[in-house]
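For reference, the structure I am asking about is given below.
In this view, the complex is presented without one of its protein chains, the others remaining in place.
And then subunit A:
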């Protein structure tokens, strides 16, 4: 990795050939445009970030870099992927390191999607409907499902069915074949 513009600082001697970490840029509207914030690995030093940005992105930065480690909140459960909630176990996810650099050239993030029209490509509306449907179904199937009662659509269908039976348009049948229908007791 070579750059045309020579650095105004002394480059470090730490050699990294095939890294497997990521450095992410953060959106910081509360900072001036000449400052940029990155999420870096925990072992990163300020000099590491300076050399990394220079060598990989050809971004020269001023020597003043601010760095802090943000501790994560306590989360319930020992294993995040556990199927059941682990009420008596707690863990703290790994901390994250965040560094803010100052550049000579200002940078402003492009505006992301804002309106519902913008979010059409991300299917935001459909996702919201699906989430609500899913939550309603979970509630009906859950232990408090009896208290939820019967929905409006089902009420209308039952009314229609009862009317058809009374008028003789349909005949009542038991629950189909054996093994189908409602199972009483276990």
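Here is the rule we use: a residue touches a chain if its C-beta (ideal position, glycine included) is under 8 Å from a C-beta of that chain, and two chains touch if they have at least 3 such contacts; residues count from 1.
Definition applied: contacts and distances are computed from a predicted model.
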{"item": "Undisplayed chain, where the name is taken from the UniProt record, one of \"Mannose-1-phosphate guanyltransferase alpha-A\", \"Signal peptidase complex subunit 2\", \"Large ribosomal subunit protein uL29m\" or \"Trafficking protein particle complex subunit\"", "value": "\"Large ribosomal subunit protein uL29m\""}
{"item": "Selected residue (touches chain absent from view) among A:8, A:71 or A:123", "value": "A:123"}
{"item": "Touch criterion as defined above, residue of A:13, A:69, A:83 or A:108 at the omitted chain", "value": "A:108"}
{"item": "Touch list for subunit A against the chain that is not drawn", "value": "1, 17-20, 22-27, 33, 36, 39, 53, 56-59, 103, 105-115, 119, 121-124, 127-128, 131"}
